[in-house]
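Data block below; observations after.
Complex shown without one protein chain; remaining protein chains in place.
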Amino acid sequence: MKFGGTSVGDEKCIGRVVSILEHYYKSGNEIAVVVSAMSGVTDQLHAIAEEVEKSSDEPPVDSFVQSIRTKHKKVLDAVAKDESEEVMKEIDKRLENLKNILTAVHNLRELTPRSRDYIISFGERLSAQIVSAALRQAGINSIPMNGCEAGILTNARHGCAHVLPESEPRIKSRVVPQMQDGIPVVMGYMGCTEQGIVTTLGRSGSDYSAAIIGAGIDADEIWIWTDVDGIMTSNPRIIEDARVIADISYLEAMELSYFGAEVLHPRSIEPAMQKGIPVRVKNTFNPSAGGSCVRATEHKDSRVVKGITYIEKVSLINITGAQMVGRPGVAKAIFTALAESDVNVMMISQGSSEANISVIVVDEHLERSIDALSNVKHGGYVREVTYDRDVVAVAVVGVGMAGTPGISGRIFTALGKAGVNLMMISQGSSEVNISFVVKEEEGPKALRVLHDEFELSEEEN
Amino acid sequence: MKFGGTSVGDEKCIGRVVSILEHYYKSGNEIAVVVSAMSGVTDQLHAIAEEVEKSSDEPPVDSFVQSIRTKHKKVLDAVAKDESEEVMKEIDKRLENLKNILTAVHNLRELTPRSRDYIISFGERLSAQIVSAALRQAGINSIPMNGCEAGILTNARHGCAHVLPESEPRIKSRVVPQMQDGIPVVMGYMGCTEQGIVTTLGRSGSDYSAAIIGAGIDADEIWIWTDVDGIMTSNPRIIEDARVIADISYLEAMELSYFGAEVLHPRSIEPAMQKGIPVRVKNTFNPSAGGSCVRATEHKDSRVVKGITYIEKVSLINITGAQMVGRPGVAKAIFTALAESDVNVMMISQGSSEANISVIVVDEHLERSIDALSNVKHGGYVREVTYDRDVVAVAVVGVGMAGTPGISGRIFTALGKAGVNLMMISQGSSEVNISFVVKEEEGPKALRVLHDEFELSEEEN
Amino acid sequence: MKFGGTSVGDEKCIGRVVSILEHYYKSGNEIAVVVSAMSGVTDQLHAIAEEVEKSSDEPPVDSFVQSIRTKHKKVLDAVAKDESEEVMKEIDKRLENLKNILTAVHNLRELTPRSRDYIISFGERLSAQIVSAALRQAGINSIPMNGCEAGILTNARHGCAHVLPESEPRIKSRVVPQMQDGIPVVMGYMGCTEQGIVTTLGRSGSDYSAAIIGAGIDADEIWIWTDVDGIMTSNPRIIEDARVIADISYLEAMELSYFGAEVLHPRSIEPAMQKGIPVRVKNTFNPSAGGSCVRATEHKDSRVVKGITYIEKVSLINITGAQMVGRPGVAKAIFTALAESDVNVMMISQGSSEANISVIVVDEHLERSIDALSNVKHGGYVREVTYDRDVVAVAVVGVGMAGTPGISGRIFTALGKAGVNLMMISQGSSEVNISFVVKEEEGPKALRVLHDEFELSEEEN
Partner (left out) sequence: MKFGGTSVGDEKCIGRVVSILEHYYKSGNEIAVVVSAMSGVTDQLHAIAEEVEKSSDEPPVDSFVQSIRTKHKKVLDAVAKDESEEVMKEIDKRLENLKNILTAVHNLRELTPRSRDYIISFGERLSAQIVSAALRQAGINSIPMNGCEAGILTNARHGCAHVLPESEPRIKSRVVPQMQDGIPVVMGYMGCTEQGIVTTLGRSGSDYSAAIIGAGIDADEIWIWTDVDGIMTSNPRIIEDARVIADISYLEAMELSYFGAEVLHPRSIEPAMQKGIPVRVKNTFNPSAGGSCVRATEHKDSRVVKGITYIEKVSLINITGAQMVGRPGVAKAIFTALAESDVNVMMISQGSSEANISVIVVDEHLERSIDALSNVKHGGYVREVTYDRDVVAVAVVGVGMAGTPGISGRIFTALGKAGVNLMMISQGSSEVNISFVVKEEEGPKALRVLHDEFELSEEEN
């Protein structure tokens, strides 16, 4: 079970977490918990790390550490008053280390990848202490474990470390014993290298930790507790009657991952998928709601389309030139230029004429994409590079689409009837996803039309 | 006007070419002609060049040159008997040079890019002599000009040279005077560098020569004489009632360029397009047929879809992996690997989930593509690389599709009704082309269905 | 004036330093002082830095800092008892920082070049506080200045930073005002980058600091106080009657720099030479002795030979091969191989046949030199690489040798008479130095013979 940042956001939240865990634990389940930092803390740590490196004056290290202390102490006092003092000692030891490293970074004006990772891992170091104490307060045996103690071994790519396969047996041998008569609380987001250097796992790292731990201990299920009811059929901000998808396959969940505040990062699904462990997404604030269950065999379901994602703030770039035909190096030149400018390419389409490559990038990468591509243009292969900022990308997702002729016809006929003009279409051979791009002002209409076409607001049966 | 290899294939063909030229010339047109080598000759030159470099025994240089001589003499005697002897002297001088270089290559066992280009340019050197003589025989003033004399200046990329912009004024000042009272015959496929070194222009180089010359002399029209009636609505081998497209825009012609034995290489359209010169594709063997006219402003035409290409012998490669999400370097890694293995990528599709990139390559590149990609896989980003050999790519082309909602709906509904399963779809932002991939066995059906849907067999109006 | 480590080694030493300064200051001189760390401290800081990075257990940071504190406190109490308490506060602030950075390095197990420089600069940070306090105690106004405050700006090559020319005006504007009514005490060995990051200046860095400060303030003289009487005619361990050289030119001092515990690093002479400032080398423990004076115009002196250095623990490497003749790349290959193995080449000799290059390296670099050169050998140019460990290098130095024919005759005749066999000879075109290599067992004899030949034990006149 993994609890995200908002789930451990204050004393009430932790109370909820404890009662949820109590409920499942007392029903006879063996449980390991992975926790995020309290909401906001990781961002604050990032910010202070940057600040102490940059500022030439004495930075507010003391007051920062004090505010972090106050925040955590308040929650701790509320959820585990018996042990409060003792746990506070542990926390103070950690805060001393935090103060030390922040001071050193300031004195050197040097924030290495290693020191950054060390600093931002403190959020989980503290929250896990509190959750663990709260469990003990509730009469459940519990110790906090950091990522390293829990056996998560990574490479040394700080800030975005890759978990090594050797982790699996380690996790099993370290976490499972702790589950015999209690609930170990593992700090999410962090691991360590063979040399014991702390690393962090990047975006959505705590979910990833949960998946890794779940796979490592051969869990029956992995539960991700978050602040929404589950994975939804579409963006509820646009489609008010969007619904939670109760049953969804791994692939579908991955494809939908972009939508709805990234409920679940695809990276967090992979370890589970490899072992066939179902991943349940539940709402801490509404634990009785069913949530979504992500699993291998898709539930018997008449639905071919499961959900429709809607990606805003993207731009379409179009690269043209007859000289491109038959030149093996053109795609290389284009994607090398984009990669070297650190542009993440979201959609690519090149039709059979080869004379035209269209890509979708997020708006904030547009400018440097155009810069990068104008160099390719000067290289001579490409005649023209144009772009359009006001577009949205829509992806229709469903495992059932593969092998069901006519789905694309339904999609594009529906869009055509609604008078929606398609700027770009892409369907890869997984056939689980048909993506297209439309003008921003036509986006909501396109989404609505398709949500209706596939009756996604109706109850599943 | 440009005449391809089959158009100057034997004495009868050249007769036809001469009467065509006579017809247009005597109607008061100023004409410059570009000719290919006689059909088969360029390939033979390629083969002998390889042979003399490799063979350790004395290679058959003499008998080869003799056979080339015989072939050309026979035609020359038939089409220009008055000057035959004199022209034969010119031809013999060239054959002497050919013999010389082949001997030198053999003695050194070294075929440099420069000597290869020199050797394979001999086909045009000979055919132009004959066509020019035949014109004189018919009472029309004519001299042969090699690419260098005609002003085609290129970079030094032998085998695939790029024409430099400085060529334009040169061509004008050299070719136009020859057109005042006669028809100059320019050897296609070849140019030269600033230093006078012979280069060749690569695939479809003679068409490219014609377009360059046409643009250089500001021709009213560029006529490409070939052995088919024009650009067709689809592959007539599959769609028996496919028709010639009378009027087609530059863009459409480029997009359709893959179909029907590559009637017109996109590279040959670009120079014409830049100057707005119409390109007419005509059949030497059926000169009265209307042919196709490629031009800027599309003819007022109710048709949104102009033609449908059909590409066989291709393979679909599918690259999957959740680790790909959010990693700017993945597309770079994939396309760099492919380019370094000299793989030409025909179609690309990456939907909005980023976890999946599909590409289409020609069958003969499949094996090395897979090899190249398995290295990327070991690099760790990619989980799986799969492929499917038995597929075809279909592209529906029409300028009218852009801005007309519903076309994609018509396409995919028609395909859906026919039960055709789509493995990959791609529409770039030019919106002139919707490409998709289907199982090979479903290809003809898909083609048929769409040809009917858009009534391409009907007379245009 | 600069005082080395042994000159500030204990309370007595500092007493001596203070009385020296008092003496000169009260005679009306304006003085700036540069101090090293107390002897041994820099090495201890190096050692603890390595230890905290490596050790997996809690390293003895506290006890280390405590011992450093005790050492400095003892001296401080002795030399500046009035201000002791106050200065101790300053020192404790610094020690707090030292403790902080050592702890951070341990927690991260990461010692960056920047943190290393920061740590090892603490020796000077502390000693300068004490010397400054001692001056105040003696009634002389004084403030300590770190390298950065004193205006020493360097590049970012940590551990061996290069002083930038912009330093000069900075030093003048910062140090000179402090000299108006007092003696500023500048921490040697350290500077900082434009961004204020602490750097250290490498081997003999404090002498270098002194030379830089001296040049920056346009000093009349630069005095280097050390623990020997001055630059000597030869190694007194071998030549018991070796004498201090009273007057010596910059060039001679540089050439002799290797001898006698490196009294003066050439790097420390250059800034002075550029401004023509005399550098005086004096003995803190024997201030009344004349010392050596290094200056531009050599003192009118009958002596052509000023001194003879004697370098032990070196090896001779001999590289042979007829293939080397006329190949421009051989020397490159050899010296690139050596440089990449970080071998410092002390002497090189290649006679006019080019078939043989001999080099001298220090013994500890021999093994990796041979390894590096065996790769060059496999490259094919070189036939053989041999070496001899038991050799010494001797250099006869004197500006007067240039342009005086017959000196080399005297040298080699004297050696020949003594039966000394020469393994290698080298005289570069500065003609200030004739170097040769002999068997180790013949070294002392060679040195003795030449010291006598040039009557170096006699009084200068």
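Think of it as A, B and C in the order they're written, each chain with its own count starting at 1.
Keep this in mind: a contact is a pair of C-beta atoms (placed from the backbone, for glycine too) under 8 Å apart; a residue touches a chain by one contact, two chains touch by 3 or more.
Nothing here was measured: the structure is a model prediction, and the numbers come from that model.
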| item | value |
| --- | --- |
| Among shown chains, those touching the left-out chain | B, C |
| Among C:Leu21, C:Cys148 or C:Val420, residue touching the chain not depicted | C:Val420 |
| Residue of C:Asn29, C:Asn141, C:Ser408 or C:Ser457 touching the missing chain in the full complex | C:Ser408 |
| Listed residues B:Ser27, B:Ser63, B:Asn107 or B:Ser288, member touching the removed chain | B:Asn107 |
| Hidden-chain contact residue, picked from the options C:Ala32, C:Val52, C:Val186 or C:Met254 | C:Met254 |
| Where the unshown chain meets subunit C, residue by residue | 162, 203, 254-258, 265-267, 269-270, 309, 311, 316, 318, 320, 322-323, 325-329, 331-332, 334-336, 338-340, 342-358, 360, 380, 383, 388, 393-395, 397, 403-431, 433-437 |
| Touch list for subunit B against the chain that is not drawn | 56, 97, 100-101, 103-105, 107-110, 112, 114-115, 118, 195-197 |
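The working rule: only the chains that are shown with their structure count from here on.
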| item | value |
| --- | --- |
| Chain centre separation in whole Å, for subunit B relative to subunit A (CA means) | 48 |
| Between subunit C and subunit B, distance of the C-alpha-averaged centres to the nearest whole Å | 73 |
| Multi-chain contact residues (two or more partners), subunit C | none |
